[in-house]
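Quick one: the structure is below, and I'll ask about it shortly.
Left out: one protein chain. Kept in place: all the others.
So, chain A:
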């Protein structure tokens, strides 16, 4: 990983993540306080990376934006923001307006909260978040919006309601499968009889989000994304949180249900019964694949390249559910050293006993070099234990790498330019079946 640049960054800036997150909220209206090009940059990015999903009710080039110019750089942009909020309230129907800052107003020192609070005092449903692009990536932008909700939107002092949980850690548009993944995880929790607030699915409402403080537990499906908000939530609303991996497939879903069951002190027998039933269904469906799995020799070596959620979750799925051999796992987020052990632990002791090599590398051009270190290249010997047959699960940036090593490839992690994704998801027992279909489908595509 370069210290000096990021190659083909697989994320937007924090403003980009924040804007996408607000668009994904029910009735959410982002108001960008930024230069004019930020919104277009996000729309173009989603077009190329989010599985053909761009915007929503108010996203893309529809988002209100103050479009600050040199005048504001010289004289400050707070008046322009005030004008923009006033007109937005007249032109755009929304349930919650969220002012998000870009680099320019932040560098020049605009105080958005001074402006936003005037509107709040008049009863306008509006909050603000400081999300200038130089603050971090789009995953952090997601976290910043959740933090703003926790701090300024959620009702405070609500009594906890038994069996009510909040679910986050899947980042809208940054995970092209965000809708399906949230639904899949939500479905798992509902199997346990829980009432789930997942913020971004069609079943969620702003009223529900306002009452999120009544949850007895927050479940964060990520070692990174939403962690800041979960900690702030605990501080402001007294709700503890558990961190799980993205529960892709049968093994991970089982672990997930047990972990949540333990955190909520649910009846172990209830949890066990749910797991047993779901596994029975899962294997009943998998059963007829067996002839072809064996006869076509569908076991593969694998390289997994993905964000912090996907890299480890996909590795586990391939090793523990499919019985594949993922020998290299590349986490593409630029993660501070303190955050790396938690991810490494996710793939250290897989149930299958197989172990991968985990590296932290953002740059697509360097993946082959990492593989060469893990798996020495042929040196002209007659008998060579080749890295074949192989498969690459990554983003669409891994297509060139997959071609280089002669392996089929599936895009799952951002950017996904070459697949259309609507509500497909890989979480849960069912999600594992979807993913199995997709990887095996790629292998037999020319059959």
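Here, contacts are C-beta pairs under 8 Å (C-beta built on N, C-alpha and C of every residue); 3 or more make two chains touch, one makes a residue touch a chain; residues count from 1.
Criterion: contacts and distances are computed from a predicted model.
Note on the omitted subunit: UniProt lists it as "Nitrogenase component 1", one of the names in "Putative dehydrogenase", "Nitrogenase component 1", "Glycine--tRNA ligase alpha subunit" or "Sugar ABC transporter permease".
Set against the missing chain, the residues A:25, A:103 or A:358 yield one that touches it, A:103.
Of the candidate positions A:22, A:68 or A:271, contact with the hidden chain is made by A:68.
Looking at chain A, the residues touching the absent chain are 2-9, 11-16, 29, 32, 34-45, 47-49, 54-55, 57-58, 60-70, 72-73, 83-84, 87-88, 90-94, 102-104, 107-108, 132-138, 364-365, 397, 399-400, 415, 417.
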